[in-house]
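Only one protein chain is missing; all other protein chains are in place.
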Amino acid sequence: MIEPFPGRYFAGRGEFELEAPNLFALVRALDAIGSGFAEMAGEDAAIAVDGVMRADWSAPLEGAQEVLIVPRIAGG
Amino acid sequence: MNAPDPMSKYRVVGTRPVRPDGIDKVTGKAIYGPDFVAAGMIHGAILRSPHAHARIRSIDTSRAEALPGVKAVVTSADFPGQSAKIIAAGETSSSLRDIAATCLAHGKVLYVGHAAAAVAATTKAIAEAAAKLIVVDYEVLPHVIEVEDALAEGAPILHEHMITKGLDPAPDSPSNAANCLVMTRGDADAAMAGAAVIVSGHYRTVPVHQGYIEPHACVASWNADGQGQLWVSSQGHFDIRNQTASVLHIPSSDLRTYPLEIGGGFGGKTGIYLEPVAMLLSKKAGRPVRLAMSREDVFCGSGPAPGIVVDLTIGADADGTLKAIKAEFWYQVGAFCGSAVNSGMATLLGTYRIANAHLCGWDVVSNFPGTKAYRAPGAPQMAFALESCLDDLARKLDMDPLDLRLRNAVRPGDPGPHHVPHGAIGFVECLEAAKAHPHWTAPLGANQARGVAGAFWMNYGGPSTVSVALSGDGSVQVTTGSPDIGGSRASMAIMAAEVLQVPYERVRVAIADTASIGYSMVTGGSRVTFATGKAVVEAARKVEETLVTRAASLFGVAATDVEWRNGAAHCLTGESAGEHLTIGAIAAKAGQFSGPVSAEVSVNPLDYLPGFAVHICDTEVDPETGNVSIIRYTTVQDVGTAIHPDYVEGQMQGGAVQGIGWALNEAYVFDGNGRMENPGFLDYRMPVASDLPMIDTVMIEVPNPAHPYGVKGVGEAPIVPPLAAVANAVSRATGLPMRTLPLSPDRIWATIQAAK
Partner (left out) sequence: MSKIAVSTTVNGDPAEFLCDAGETLLDVLRGSLGLTGSKEGCASGDCGACTVMLNSQMVCSCLVLAVEAEGKSIATVEGVAEGSVLHPVQRQFLEHGALQCGFCTPGFIVAAKALLEVNPDPDETEIRYWLAGNLCRCTGYDKIVRAVSAAAAELRQDSKAQRSAA
């Protein structure tokens, strides 16, 4: 994941090796490490799975290699 | 141009039909925010702060309440208590407390123009007179406007609870720095040390307003049973409803919200200002209440775009290959914390290949209205710094500025600003088209020079709901929840007509209220033709599928033996082979099937692609007066596929001209008391027709494979390059750096004089 999330929730750590069936589970697992992350992520994070932005957090992660969590930005 | 020709591929996509809402808009029939009238409606007025920063000791409304004709008075005491809970607000998120305090000051006023109290009366004149009778006892506090002053030791603090986020360890005392974000890539210091050439600059822009011509307005009606109605012109009535309901602590479904035509937004009409206040007034008065802003209210009470201060250093090889970028920047975000830092980072990292970066960005609050999104929010200011600095680099290397950009431009597969790789982007195609354009090599006259700048903007997708329903006669009704600001009804109709292969005029598009269709996010982020368009196509395809299935039953064949062509089902086999059933013939038989033909689709696509643009600008500088004339202007942009090219070109031209205004004239000018000195269109000088040349457009079509017709967002990218394109031209014309905007005649003249 990229800033501001590592600094704000994980004491600067930005890389994790986690097993999770889908993004909800992944975010829950991260929330167990960095409390408050899940609530924030629902509003402010965008998530890419193997380089493609993923809207549906319930879709299976089977076979996915890399999940990238970045700030959500939209325009005017 | 390697883009496919849409004319050969599509029937309706790429044509330029008249927009379906056109006649209403050229004859004065269209109903905008300030035009709507509800039965029994009364009028509100808002009392605004005369102080840039003051504590509210007390508010005495008794004299206002006693004025004949006054029906209601409200202050923030009438709001339910607010938490710091973060809710979605337009395209970003804000704290509920800040949203509520934007509508009515709570405890303190934070800028001149901050709403302090409101009144509703039988006439507007009585309401305005009554507002003047409200006595607010202020304890005036020192104020700050500029970033440097806001961060200075001992500066007055706007929010006593504001502890800078993103610092480790967290500070133990509050400050005006809302947020600090550091982003690194590779090793910027080492790469900079090894660079053959280093350029750097200190850049500054000031707050500017979106400048939509229609002031904010709404009508609210709140009944005793808790159910309310809201008529509002906005970029997204669902989000207006949700924010208003959140502030008022009521269920969203109790607040039916109707979209009125919107007279421009550009990001500035994604949030709420008047709506909950009008609701409270209506509840107290028992009547519908209209609240509307004046132009001065718009300037002093609604969100401008942030200013910025940037220190930027770029290192490159002798051949122009970028090696490293270092930046520290401060967004001047107004009274409430903003969210532009991330998009500033993205601007620095998304446009060119840069392996090594160290970026540090700050959000700094100060005493002017809380800033709001303005078309590619945060990007134009940062692109001004980046593209100006690149121009310095090109001059230092004696390199063609387009060649420098071509050498470094991001290509498909390169890491994007957040590491997610760029998809089917067309930046290189844009740069090549700019280079090949006759403008690039046209001769220049005395005191004239040419500037160029590139641009990247992320765009967005997100949630939309659409229904496509057939009438018994086969005519098509498309219903969306996306307000039409720039012709999107036409592009929705085009896409539905393309799928169903019916004439454009057989499709009609309505924008429904919040009770009549599911949620759609705001019209913003260059998302509607992409995301809502995807939903239109998907729903139209479902309708087509139903039509084919029903036709197959009527023909007595399998659905696979029916082909949909020219708005009719054609039977390919069996006894009916060669026969066809029109869309109307099938729709008319709804009574013999499971029901009318319709489909509703909700989507949340995030497979949008960013926009890239290149602008070329010729300026002539009058050395005697410092006045700058724009002589010629060309915009080149990767638009994916232009669904309705007129309205794509219109976005490119309109964005370019807003950027020209930002570069040359527009600025919030504050006096020593923090009062905006130019809150009107005479002194806040937006470009007029006689300031400008024609704006040439070159649409590069590199389709987005994730959209059925290749759509990419087009609305925001065009405001990103003009600030630097203009400044680079003026720099080249004068031979002097132009690192502070606006480039008003007095500033240019003073720069020229100082250099003598």
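Letters are used for the chains, namely A and B, taken in the order the chains are written, and counting of residues starts over at 1 for each.
The definition used in the following text is that a residue touches a chain if its C-beta (ideal position, glycine included) is under 8 Å from a C-beta of that chain, and two chains touch if they have at least 3 such contacts.
Being a predicted model, the structure only gives us computed values, none of them experimental.
Seen in the complete assembly, the chain not on display touches B. Contact with the undisplayed chain is limited, among B:G22, B:P50, B:G69 or B:P737, to B:G22.
Between the chain not shown and the residues B:L230, B:I262 or B:A327, the one that touches is B:I262. Shown as candidates are B:I485, B:A568 or B:V726; the residue that touches the absent chain is B:I485. Among B:L397, B:A656, B:M676 or B:V702, only B:A656 touches the chain that is left out of the view. By the touch criterion stated above, the residues of subunit B touching the omitted chain are 16, 18-19, 21-23, 25-32, 34-35, 125, 210-215, 261-266, 294-295, 485-487, 644, 646-647, 649-651, 653-658, 680-682, 686-692, 694-695.
By definition in this document, only the chains that are shown with their structure count from here on.
Every residue of subunit A that touches subunit B in the complex is listed here, in rising order: 2-4, 7-8, 12, 40, 43-44, 46, 48, 51-56, 68, 70-71, 73-76.
Interface residues of subunit B, counted against subunit A in their complex, comprise 86-88, 91-93, 165-166, 168, 179, 181-183, 210, 265-268, 270, 339, 342-343, 346, 372-377, 418-421, 457-462, 524-527, 604-608, 713, 715-716.
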